[in-house]
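The complex appears here without one of its protein chains, the remainder shown in place.
== chain A ==
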Amino acid sequence: MRGAWGRRARGQTVRLGGERDGSSGRGGLTQAPSQTVRLGRVQPQAPGHRTIYCNDRDANLPVKFKGNSISTTKYNLLTFLPKGLFEQFRRVANLYFLMISILSTTPISPVHPITNVVPLSLVLLVSLVKEAFEDWKRMLNDRVINSTSVEVLQDDRWESIPWKKLQVGDVVRIKQDTFFPADLLFLASSNPDGVCYTETANLDGETNLKIRKALERTWDYLLPEKAAEFKGEIECEQPNNSLYTFTGNLIIQKQTLPLSPNQILLRGCSLRNTEYIVGAVIFTGHETKVMMNSMNVPSKRSTLERKLDKLILALFGALFCMCLIGAIGSGVFIDRKYFYLGLKGKVEQQFNPGNKFVVAILTMFTLITLYSTIIPISLYVSIEMIKFIQSTQFINKDLHMYHAESNTAALSRTSNLNEELGQVEYIFSDKTGTLTRNLMEFFKCSIGGVTYGNGITEIEKGRAQRNGLKINGDPSSTGPVHEKGFNFDDPRLMRGAWRNENNPDICKEFFRCLAICHTVLPEGDESPEKITYQAASPDEAALVTAAKNFGFFFYRRTPTLIKVRESHVERMGKIDDISYEILNVLEFNSTRKRQSVVCRYPNGRLVLYCKGADTVIYERLGDSNTDIKKVTREHLELFGSSGLRTLCLAYRELSPELYENWNEKFIQAKSSLRDREKKLDEIAELIEKDLILIGCTAIEDKLQEGVPTCIETLARAGIKIWVLTGDKLETAINIAYACNLINNHMKQFIISSETDEIREVEDRGDQVEIARYIREFVKQQLNKCLEEAENFMNTVPIPKTALIIDGKCLMYALDPSLRGKLLKLSLNCDAVVCCRVSPLQKAQVTSLVKKGAKKITLSIGDGANDVSMIQAAHVGVGISGLEGMQAVMASDFAIAQFRFLTDLLLVHGRWSYLRLCKVVTYFFYKNLTFTLTQFWFTFQTGFSGQRFYDDWFQSLYNVIFTALPVIFVGLFDKDVSASLSKKYPELYKEGMRNMFFKWRVVAVWAFFSVYQSLIFYYFTTSASRRGHNLSGKIFGLWDISTMAFTCVVVTVNLRLLLACNSITKWHYFSVGGSILAWFLFIFLYSGIMTSWDRQENIFFVIYVLMSTFYFYLTFLLVPVVALLGDFAYLGLQRWFSPYDYQIVQEMHRHEPEPTTRPELLEIGNLLTPDEARSYAISQLPRETSKHTGFAFDSPGYESFFALQQGVIAPQKAWDVVRRASMRSHAKTNKPKP
């Protein structure tokens, strides 16, 4: 099949050049078995295939294909309540309260059911309303999508029907700029050549257009009359979730035509630059590839939440102990002698003195219901609410993390992990696009052994500066031609000057290779100034732009031709338009790491142009020209050490017979239904050999703004940064230098496989031998480095160390037997650079630290190759940059620039952690205190389980009287301002050490809980023993309990204020409001008596209370005494062992809060600061759904790209090597005991 361009292999962005995703060129060593890292569910391929009769609804009827209507809702009207409630009761706390509620309807219970039912139902109500609201939005979205109209062929006419009525086999017409309603087989296009352009931004975020091409045989079915005649049969695979593969055949008039992804238009994409197309529906509704990708990923839970579970468990333990004590007491107490309890006759089991054991057991249950408030039921809901607002309002709208140039704000894709951001200890970073800008500029090249390009990279500048040299002259001020993608300064090649070089023929091949061998689409005017290139990776665009600047202007592409306007070829100044016929495109993928094009010159000359990673190309070179090879290799190293991304170019002349012979096999492979990818790779190997090296290119990828500062800041915060890159060792080290990760004061441990010994062994070619040799080597190196590192630990001051390891060594070092050593060594190092690593290794390294060191890890990356790493880490951060959206889709947080990591971690993460710790410990405290007062009362009621408080007090305590303030603390509390957080990054370490949620902290809270509850209970009761005013009247139980409750509510609310670092008016409102709400409630509640009042009601107690001095005196005394302990503790703690943040607070206590105002927009200058801010905020991207037109808006879509990674890779040489090494390992181990 010709013209298979425009397609991207398996979601791997075409990334040629420096980024080598593997360690060696054996074409297979990259994909280790995928079971080490779980990358998502791989859907099993359904057996067999489906046959679709096009344009014939009746014939398709028996098969019962699914309809095109989709539903992304979780519930419907009927299932909402049962299913929603079921979801809620999967939470242990809710289930617990349900059980308590049921228990409290029995006579065993001392409390009325409302005590537990009210808070539970309020909590459930909040959760259910939220669920319903979300589902409602999804439903509306679905409805809009389902009723979008599409034109379908009916009786020789195009009829508009809604999407949901569409059926498999229908022939539809899609107009420009509309979305495809289902997965379609592309039949015909209004464009000549049967091509159309699609935008896949909704699928993978790539905004460049993709070309799809219909089979020539179906081009004619464009008009309705003609299309009605189309009676094809499609045999294709069952629906699956692989976005980039498709195998099937079209049987039309007894002719079988192979289908490829190239003829498939996926739902979710839209049609561009094409008036309309005609297609046949293959997969509908939930069977479309995009829908099959929307699956739920197990959501990550934060470490804090896991620790919280332990706390809840501890609370359960405390509850059990309290109940046990009470139960034993009740058994001991109960006795017939208390005649006034009426125990002499027939008594119910609970109070039957004749069977004390049963009494104890039943009292146990009684007490469990009574003390149920010890478990903070509203905690989870409150935390959820806080985190939700934190992520949607604070992180997503932070102006500090807003990138004006790309109009991108930070995006928190999950609200589960906010506080995890405050405890990160290890950052794993990708290099390209993350540390660097991923704006590729053609910078240097080497042609036929001669280097061209005089520019100096920033890394070279930085290196020179480190060595004390000054670089003169700003290269951008003088000669270089500079446009996007091209920053090259050498007159020897420009404007035809290359004709005067030593080897103009090689130059010519070099330029042609650049102009022909690519998958770029030109767009816009066909003039060198106005044309824009659509490329999947910026590298490719840079190379084509370079060709244009050298006088080989690629301006048009048709399915079979590439047209190049060549200048100065025949003679100076002459311009020819030349059409090269493209016969085959052998595409780039991460295994091949190269890309080839077979083209035919107008004069019939057949040439294969190839470009790819140096290792891959060098393996496939012919034997001639060893000089050039050697010189070019030197140049490659030179470029690499300047931080440039290199790429080798080669070509091969083909004889027509050789080509025809090969092409047959190629076409055969292309139409095979099974293992097509693998076969194509194998066929490609047959022709990509005996290449002739032309030279190499060097592309600069500049560091992103602020990266060195950011890395330095993060390092000061105690975060260890590991750079995992596919680059060469030298490039990686230089980048590490450039971005402050490594400096000259650091001791470096370099473990590299680029030694002569290893090369020698490799040349012998015995896989088992190689494996064993490298393993031994790596082991030796690790031992040596470890020893040295341990020696360093004993010296003072401890020098900083850095580890640099390359992918091949890493592969062996990750072996279970060496893993421990690697971990130990790397944990001792301040910086680690892993170069030449594959995506999978990135993930392995991440999980090594995550599991081995039990530290919190964060991965940051921008490309598809970082997806596995992003998912493996505790927190995944995606850079929403230029390289598509795969990383963002897999991530938990997305930011536009690496430097925003400072804000994300040091500000938002730290605050989140601080706040949530405060919220959790406070919840713990307030419920414990409340419950303990009940507990003390139990001792004086003969352990009967009599409740101290009125039912309504108890049920509203958690949901009304103490609910709101803590939420405001969770939102607003901040110890130091954002700018101070960044100025003192060391503050972050407090989070790392989990200073605010240690057992010690919890114990302090618990201690004061006990203290306060004792004060509440004993002070209020002791003060109440006698008459309380001149009337001499005496209080009853309910008067005293109301007094105690008043004190609890007031104290607990004030205690929160005491814990606040910053108090806004919202704090005052909420704390004041809560206390006020209590008084309002009690005035009303005790003021009216209705016929449905329960027994033992508290009628009028507050008025009785308030008529006495006792009330006012106690009301002043008890909260003060209760808070005295906390106050003294806080004072002493700050005085004698202040937290770091407290010192910083003190240092800056006189400074007003700096209102940070990023100068974002020019318009800001015309406005007052506040207006400018409002404007800037209004400019932030709104939360509009970008996913209109197709249903993808379910929270489950997070990691569908991971699936691509999870596709089981064919057996590769590495597996063989690995197995061999394991065998030898086992053998050597056997003799040992």
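Note that in this section contacts are C-beta pairs under 8 Å (C-beta built on N, C-alpha and C of every residue); 3 or more make two chains touch, one makes a residue touch a chain; residues count from 1.
Keep in mind that, in the parts below, contacts and distances are computed from a predicted model.
Look at the chain that isn't drawn here: its UniProt entry, checked against "Glucosamine-6-phosphate isomerase", "Myotubularin-related protein 12", "Integrator complex subunit 9" or "ALA-interacting subunit", names it "ALA-interacting subunit".
In the complete complex, the hidden chain is touched by one of A:192, A:345, A:765 or A:816, namely A:345. Contact with the omitted chain, checked across A:289, A:836 or A:974, is made by A:974. Checked against the full complex, the one of A:175, A:499 or A:1033 touching the unshown chain is A:1033.
Checked against the full complex, the candidates A:869, A:887 or A:1104 give a single residue touching the omitted chain, namely A:1104. Checked against the full complex, the candidates A:321, A:464, A:1003 or A:1147 give a single residue touching the omitted chain, namely A:1147. On the side of chain A, the interface with the absent chain consists of residues 110, 335, 337-347, 351, 366, 393-394, 397-399, 718, 797-798, 911, 940-942, 944-946, 972, 974, 978, 984, 986, 989, 1019, 1021-1037, 1039-1041, 1060-1066, 1089, 1093, 1095-1097, 1099-1100, 1103-1104, 1108-1110, 1113-1114, 1116-1117, 1120-1121, 1124, 1127-1128, 1130-1131, 1134-1136, 1138, 1140, 1142-1149, 1153, 1155-1156, 1163, 1170-1171, 1173-1175, 1177-1178, using the contact rule stated above.
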